[in-house]
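Here we show just some of the chains, and they stay where they sit in the whole.
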Amino acid sequence: MTLKVYLSGEIHTDWREQIVEGAKGLDASFNSPVTDHAASDDCGVAILGEEPNKYWHDHKGAMVNAIRTRKGIEDADVVVVRFGDKYKQWNAAFDAGYAAALGKSLIILHGPDHQHALKEVDATALAVAEEPHQVVEILRYVLTGALPA
Amino acid sequence: MTLKVYLSGEIHTDWREQIVEGAKGLDASFNSPVTDHAASDDCGVAILGEEPNKYWHDHKGAMVNAIRTRKGIEDADVVVVRFGDKYKQWNAAFDAGYAAALGKSLIILHGPDHQHALKEVDATALAVAEEPHQVVEILRYVLTGALPA
Amino acid sequence: MTLKVYLSGEIHTDWREQIVEGAKGLDASFNSPVTDHAASDDCGVAILGEEPNKYWHDHKGAMVNAIRTRKGIEDADVVVVRFGDKYKQWNAAFDAGYAAALGKSLIILHGPDHQHALKEVDATALAVAEEPHQVVEILRYVLTGALPA
């Protein structure tokens, strides 16, 4: 059993690297959005032409990014969504809703401060974790049956 | 053609009432989550028993609310999601993602300040409006072909 | 919003009547399997011809009952599954699994003694209740937003 895992959400810390590193040796493959903030914002106009209006600038980029995001979520068995401490992060919550409607197994990752604000999102998850190593432990258990020592 | 419209998101202003009132006479039906904040927070424990832990208190309520929310979104032709000025509103973004994955026609309603933060959400919508009366005008046009005078 | 509710499981107490009675005045419709135990066991051979072998006797009846059960679950918005104190009740758990895979909102109803044995089933539910009146209160809240006094 290979688990396909999509890592959605917060892009300003190294939580994805921690999970990928921790999961070495497990039969899991990882996918994620483009996490280079500038590239992600500008990809639409850089490729398809400038837009003077910021709204359409953003729109063109969001559409191009959706090609990767949808593919990543639709191919995944497990979607991990990380909410960081800052920013609105509505795209993270959007991905969680998208994944939930497709019946994906959701793992939500956030600190205790966000519990009340994320209660509807957490309620659709199969696991709510605070730290990346817990996600690794879940993947290890799911794939091998082994619990943390 | 009857349009079934689900009104998701912000619950602290009267935008739902404005839309329902403005759409009088149109062949549209409206549905929405429970918008009584206290009831929505406490429904789980009020019916199914107290929880000393706030996380499970919230969880039980979010699950009961999901019975209504899922039904509302799954039955809808059009899902309108309103983002207000305050709070995280992750459940609004979650609903948008859920509706998008089900192929619903999305209308996103928010002020100009949120444009950049909502770019991924807006990019999945068929219309992005700033004011409730614009939603009414869309519904009127879709149902009757009439544009605003 | 009309909620279509399917009442699956235990057939030896009046829990269905309590829910239907309690929900009077709510915009809910109810459906259930044939709850006459003898008719349910014998319907296959009574209509389609005797079987000397008890296995095929049972089989024929289970197939005919499935016409009603599948229709009831597939049409439902909410599936309530009641586990009583006695018997194996594997068909109740089967219905819960069937409903879960179809994405129905599940309410599981059972006494505290069955908590551990039903943990996988409960984990797929949006509400786990002990008493029929709690199901009524959930339906009332979901349909009207009103909590128990």
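Structural remarks
When the chains are written out, they are named A, B and C in that same order, and each has its own residue count from 1.
Here is the rule we use: contacts are C-beta pairs under 8 Å (C-beta built on N, C-alpha and C of every residue); 3 or more make two chains touch, one makes a residue touch a chain.
Remember, predicted model here, so these are calculated numbers, not experimental data.
Whole-complex tally (this structure file, single sequence, 3 chains shown): 8 copies.
In this text, only the chains that are shown with their structure count from here on.
With centres set at the average Cα position, the gap from chain B to chain C is 31 Å. Inter-chain spacing, taken between the CA centroids of chain A and chain B, is 23 Å. If you average the Cα atoms of chain A and of chain C, the two centres end up 37 Å apart.
Those residues of chain B in touch with two or more other chains are numbered 63, 66.
Within the complex formed with chain A, the chain B residues making contact are 54-55, 58-59, 61-63, 65-66, 69, 83, 87-102, 114-124.
Chain B contributes residues 31, 34-36, 39, 42-44, 46-48, 60, 63-64, 66-68, 70-72, 75 to its touches with chain C in the complex. Chain C makes touch with chain B in their complex at residues 1, 3, 77-78, 105, 107, 125-129, 134, 137-138, 141-143, 145-148.
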